[in-house]
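Only a portion of the chains appears, each positioned as in the full assembly.
Letters A and B mark the chains as written, and numbering starts fresh at 1 in each.
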Amino acid sequence: MTSNPHKSQFQLSELIQGLDAILKGDPNCLITSVSTIQQAEPGQITFLMNPQYKKYLPETQASAVILTQEDSEDCPVNAIICRDPYYIYAKIAARFEQKITTTIGVHPSAVVGKDCEIDPTVSIAANAVIGDRVKLGPHVIIGPNCVIGDAVEIDEHASLDANVTLYFRVKVGKRVHISSGAVIGSDGFGFAKHKGSWQKVPQLGRVILEDDVDIGANTAIDRGAINDTVIEKGAKLDNLIQIGHNVRIGENTAIAGCVGIAGSSVIGKNCLIGGQAGVGGHLTIADNVMITGGTEVTKSIREPGIYSSGVGGLVTNKEWRKNSARLHRLEHLTNRVKELEIALEALTERIAT
Amino acid sequence: MTSNPHKSQFQLSELIQGLDAILKGDPNCLITSVSTIQQAEPGQITFLMNPQYKKYLPETQASAVILTQEDSEDCPVNAIICRDPYYIYAKIAARFEQKITTTIGVHPSAVVGKDCEIDPTVSIAANAVIGDRVKLGPHVIIGPNCVIGDAVEIDEHASLDANVTLYFRVKVGKRVHISSGAVIGSDGFGFAKHKGSWQKVPQLGRVILEDDVDIGANTAIDRGAINDTVIEKGAKLDNLIQIGHNVRIGENTAIAGCVGIAGSSVIGKNCLIGGQAGVGGHLTIADNVMITGGTEVTKSIREPGIYSSGVGGLVTNKEWRKNSARLHRLEHLTNRVKELEIALEALTERIAT
C-alpha cells in the first residue's frame, strides 16, 4: 500500500535550488520520493507543519525533513529550514509529481465546431466535443469527453480534466483548473409562479472564472440571470459545491466540499468557508470572514471574524435526546423562576411587616 | 463585464404584444437588452418586484420598467404595468435569449442502438450514445455526450443538455429539461446485511419524470426498488439534489440545491424545500409545506405551514461557544432552581410556624 508515485531522484541541493530555504546536512543526499513524517523511510523527504505531528520528529526515518528554524533543533536528520514548510514542501513535492502526458493537437475522435480559434499548442483529448466560435488559448488542455459550448473562451494554460461541461459563453481565465464532472454555466434556478405552475425565467448571464481559479469534482456553477456569475482570481472551490446564479466569490477565497451558495450572494476576498456550510440568497459576506463547517449563514456578515450557527456539539444520541428535551422544558423552567421571584418577594414583604 | 446576450432589438409595443400588461409611455421606444434596475442603461428594459430594490426606481436609467400599478406612480421612464412583473419579465426576457442552435438529425459521431423509434425532428448531438429500443418523440434534443439507456422513452420537446445519463427504462415527459451531469435511474441504495457483509437488493423500478419537470446540474435520482420513483408534473429540482429510491415529489413542488430526500418518502404538491434541507426515509410531507433551508425533517408533516429544525442562528464563533456551554449547563441551572424551590418552601414554613 505504499504509493511511491515516481522513480526520479534528486540531490537535496537540487531540490532546494531557488527556494527560500537553508539546508542543514548533506547536500548530496539522494531523495527518491515524499512521505509522511511517521511513515517515511530512508531516501524519502517529509515536512513538519502541524504541531500534533512533532512527536514523530525524533524517530523519523526520513532522509530529510522540511521544517521551521525552531523545530529544526530536534531534527535527527537532514533539515531543510524555512519559514513556511508546507509551501516549500509543495514546491519540492511538485518535482516528484507524475505529470499526465497530454498530446498536442486534436484527437481524431474529438468533434470541433465551426469558426473556432484554437491555438496550435492546445491539446484536445479523445471524444471531446467543442462547439462553434470557441476560443482556446496557448497550452490549453481539454480532457477526454469534455463538452465545450458555443462561444466559450478559455485563456492560456487552463486545463480541464475528463468529463467537464462548459455551457455556452462561459469565460475561463489563465491557469484555471477544472476537475472532472464539474458543470459550469447551467441555467440558474429561476422560475416565476403563474396561475399555479412555474414559468421559466431566462438566464441570460454568463459564468466567468478569473485567472488561477480551481474547481473541484462534480461542482456546479450556474450562469447569471441577467449579469454574470463571477469566481474571482485565485479562488479555490472543492468538490460537490453548488454556486447559484449571480453569485460573486472574492479573490483567494477557499470553499470546502459540499457547500451551497444561494443566488445573488456576494462573498468577500480571502474568506474560508468550511465543508457543508450554506449561504442564503441575496447576502453579503465581508472580506476575511471564516465560516465554520456546517454553518447556515442566514444574514449578511459585515465584519471579518469567525462565524458559526446552531448549538449542541457532538454527543451520544442518548445525551442528544436529553439536550433536546431540556431545550423544550426551558419555557417551564422560566415559569418556575418567575414563581420563585414572586414568592420570595411576598415572603420578604411579610417579614418586613 | 456587461453581459448583453443578444443583438436583437424590439419596440416596446412588440414586446408586450399578447401579454397581460399595459404600456404607459412610448410604444416605439427601442429595447436592445435586459438589465437590473440599478445597472440598466438607456435601451434596456428591467423589472421591479422585490421591495428592497424600489429605492433604485427614481434614478433608473432603463428605457422601460416592468412593475405593478402601485409602483408605476414613481416610474420616471416608460412603464409596463401588470399584476405579476416577474412573470411578465420572464416572457419579455425570453425574446432576448440566445437560443442554442441545435441541428436536426443524428450527428455522425453519435452511436444509436437497435430497434429505436426516433422521430425525424429529433436532434442527437456529437458523441451521444443511445441504447436499444429507445423512443424519442418529436423535437426531442439530446446534448453532446449524453448516454441514454435501453428502453428509455422521452416525450416531445424534452431536452437534455450535455453529459446527462439516463439509465435503462427511464421515462421522460413532455417539455422536461435536464441539466448537465444529472444522473437519472441509478440503482437505489438497497443492501441487506447477511453474515456481516452487505448483499445487494435488486432495484427493479423505474424513474418517471412527468411533463414539465426541470432537473438541475449533477442532480441524482435513483430508480425504485419495486415500484417507480416519480417526479410529478411541473416539479422543479435545482442542482446537486439527491432523490432516493421510491420517492414521489408532488406537482409543482420546487426543491433548492443540495437537498437530500431519503428513500420511500412522499412529498406533497406545491411544496418549497430550501437549500441543503434533508428529508428522512419513509416520511410523508403534506401539500403546500415550506421547509426552510438546512432543516432536517425527521418526522412526517401532516399540515401545510412553514417548518424548521435546530436552534441557534448565525453568531460569532465566540458567542456560539457560549451558547453551547449554556446549553450544557441547563441541567445544572435546573438543579439550582429546584434547590431554590425547596429552600424557599422550608423558609416559608419556618416563618409560618
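In the analysis below, contacts are C-beta pairs under 8 Å (C-beta built on N, C-alpha and C of every residue); 3 or more make two chains touch, one makes a residue touch a chain.
Not measured: the values here are computed from a predicted model.
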Full complex stoichiometry in copies [only 2 chains shown in place]: 3
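As a working rule, only the chains that are shown with their structure count from here on.
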Size of the rotation, in steps of 5 degrees, that lays the CA trace of chain A over chain B: 120
Centroid spacing, where centroids are CA-atom means, of chain A and chain B in whole angstrom: 24
Touching residues on chain A, where the partner in the complex is chain B: 109, 111, 127, 129, 132, 145, 147, 149-150, 163, 165, 167-169, 181, 183, 186-187, 189-194, 196-202, 204-206, 208, 218, 220, 222, 224, 226-228, 230, 240, 242, 244, 258, 260, 262, 276, 278, 280, 290, 292, 295-299, 301, 305-313, 322-323, 326-327, 329-330, 333, 336-337, 340, 343-344, 347, 350-351
Chain B to chain A touching residues, read off their complex: 1-3, 5-6, 34-36, 39, 84, 86-87, 89-91, 93-94, 96-98, 100-101, 107, 109, 125-127, 143-145, 161-163, 179-181, 212, 214, 216-218, 234, 236, 238-240, 252, 254, 256-258, 270, 275-276, 293-294, 310-318, 320, 323-324, 327-328, 330-331, 333-334, 337, 340-341, 344, 347-348, 351
